[in-house]
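Omission of a single protein chain aside, the complex is shown with its protein chains in their original locations.
Right, chain A next:
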Amino acid sequence: MSDAIIGGKDRIAKRFEKLRAEDRAGLVTFITAGDPDPETSFEILKSLPAAGADVIELGMPFTDPMADGPAIQEASNRALAAGMHMRKTLSLVRCFRDHDHETPIILMGYYNPIYIYGVNEFLEDARNAGVDGLIVVDLPPEEDNELCVPTVEKGLSFIRLTTPTSDDKRLSKLVQNTSGFVYYVSVAGVTGAGSATNAQIIEAMARLRRHTDLPIAVGFGIKTPSQAAEVARVADAAVVGSAIVSKIAESLDENGKATDNTALVVSGLVRELADGVRNARK
């Protein structure tokens, strides 16, 4: 039995079921594995569920993150400089699973490090480590045979990004082979840049709901608890990445090293974001 399956249901489905039962949206938090160093990154990762993260996206560092803005680019650079690599990222997840069996972990990144690891070996190791799903930015449905199909066959979720440029025809293609949830990238752009208006998000939600019954998480440009709350009123989850990663950057000392504050400021922000999300529909 896969570690991703507990009680006959996978962790992602179970988590969204719980959220529905509580009549609230979820908070999805993004951090980069190994940022600012492997040890501190593990401290941060461990603290996320208690601070209110419902789902965790863990970035796999890459030298050339083409779809990321400066905050996540720098997070990748910090992690790589601290010696992070793919196998260490998976062992981070394995260690996390010693403490937490319920919070879904989605690995997010770019295809090349997975391709070089070897797709089958990577999927095997990721599943054994306790990974629940993948988001791979540079694999559109046109390249589904590369990783998406093998991922689904292994029983992991392949979570698709849908964007403001996805029209109805494109959406029907995008929701194939996908599972877990659908990630709506609310602005055309890189991570951490502009934000969509509430009206735009509502319109996009309505369109997406015509194509899928999966939960919909909305990300890109959500930085504050009140923005997260706005999204939480209309979507199934709000994703926050660059704002959290920027907190890590701000907490570092003049040599770019972690301080006693680093893990604390992250859980502080996540707590505020979670309050926003949890109280949104009250």
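Assume contacts are C-beta pairs under 8 Å (C-beta built on N, C-alpha and C of every residue); 3 or more make two chains touch, one makes a residue touch a chain; residues count from 1.
As a working rule, contacts and distances are computed from a predicted model.
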Undisplayed chain, where the name is taken from the UniProt record, one of "Protein-methionine-sulfoxide reductase heme-binding subunit MsrQ", "Potassium-transporting ATPase KdpC subunit", "Peptide/nickel transport system permease protein" or "Tryptophan synthase beta chain":
"Tryptophan synthase beta chain"
Selected from A:Ala50, A:Val149, A:Ala188 or A:Ala206 as touching the chain missing from the view
A:Ala188
Among A:Ile12, A:Met86, A:Leu134 or A:Cys148, single out the residue that touches the unshown chain.
A:Met86
One chain isn't shown here. Among A:Ala13, A:Met108, A:Leu134 or A:Leu161, which residue touches it?
A:Leu161
Candidate in contact with the missing chain, chosen from A:Arg170, A:Lys223 or A:Arg271:
A:Arg170
Taking the full complex into account, what residues of chain A touch the chain not shown?
61-67, 69-70, 73, 80, 85-86, 110-117, 137-140, 142-143, 160-167, 170, 174, 185, 188-190, 193
